[in-house]
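Here the complex is missing one protein chain, while the rest keep their positions.
Let's turn to chain A:
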Amino acid sequence: MGFLAPVCLAFAVFYLYPAIRGAWYSLTDWNLLSEPTFVGLDNYATLVSDPLFWNALKVTGYYVVLTIALQIVGGLGLAALLHRLTRSLLIRSLLLVPWLVPSVTTALLWMWLLDANLGFFNHVLRGVGLDNQGFLTSPDLALPSVAVINAWSGVGYTALLLYAGMLLIPPQIYEAAAIDGTGEVRQFFSITMPLLRPILAFVLVVSLIGSFQLFDTIAVTTKGGPVNATRVVYFYIYEQAFTHFKMGYASALALSLVLILGVLTFIQLRLLRASTSDLT
């Protein structure tokens, strides 16, 4: 117990105390500079009828689905290649490079690359005779572009986690399957996927929470626009708190997000039976 004390203290000071404070502020009207005044559940009532909150949830949901699909599919593919084709340390390290670049740098780089008038990608598009696209400025393309940017930056990390999971699968199973004449594709779907389930569940939960927390890419590239098309829930909370200084309302939004994430995680873990493995 004594060994845990430093961690417990840090947890209490940096997580528990702010969380309790946040819960209290969500019941107040507070603009940072004034004294918080207790307003009961008013903030939550506002939240339920706030079209921008529901829009933010919808936009976030869309983003989460897009980016997780891209990351898991891409990550699985890369991990399988690493596992079955090459075990090169160099390639494994290279995969992690995008993930190591600070996210604001990544966002700035992509903002230049994808710019509607000056970007490299549009230069290429025009070069082959196509129309240029407003990757980050058109309401239809902005969010998918952000999803691609973040999938690009995170896929190497996901792949590495999944690769580590694949190493846990006993090689005898693959040998047995090969003797029975099973091809690589069948092996992937019948051996790798089922035995990878606990790791997959872990990756899914972590990236789900991670993608709900999307903020920096939006803050750098689109700032929630055009017309709310990328106003994800974290960015909306941030705007309420630090642009409009509605701390009480922002706290209420944040707590609702905690609730949503908790429920989603619980459902996921349940569905994927993450604490048991098919190996035993």
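Throughout what follows, a contact is a pair of C-beta atoms (placed from the backbone, for glycine too) under 8 Å apart; a residue touches a chain by one contact, two chains touch by 3 or more; residues count from 1.
Operating definition for what follows: contacts and distances are computed from a predicted model.
Peer 1: Missing chain, UniProt name, options "4Fe-4S ferredoxin", "Sugar ABC transporter substrate-binding protein", "Cytochrome bc1 complex Rieske iron-sulfur subunit" or "Response regulator": which is it?
Peer 2: Missing chain, per its UniProt entry: "Sugar ABC transporter substrate-binding protein".
Peer 1: Kindly state which of the options A:G61, A:G74, A:P144 or A:G225 is in contact with the chain not pictured.
Peer 2: Per the contact definition at the top, the residue touching the missing chain is A:G225.
Peer 1: Which of A:A56, A:L70, A:L95 or A:M111 touches the chain that is not shown?
Peer 2: Missing-chain contact among the listed residues: A:M111.
Peer 1: Using the definition of touch stated at the top, determine which of A:T46, A:N132 or A:Q213 touches the missing chain.
Peer 2: Hidden-chain contact among the options goes to A:N132.
Peer 1: Touching the absent chain: which residues on chain A qualify?
Peer 2: Against the left-out chain, chain A lists 12-13, 17, 20-21, 24, 31-34, 38, 111-112, 115-118, 131-134, 136-139, 221-222, 225-228, 239, 242-245.
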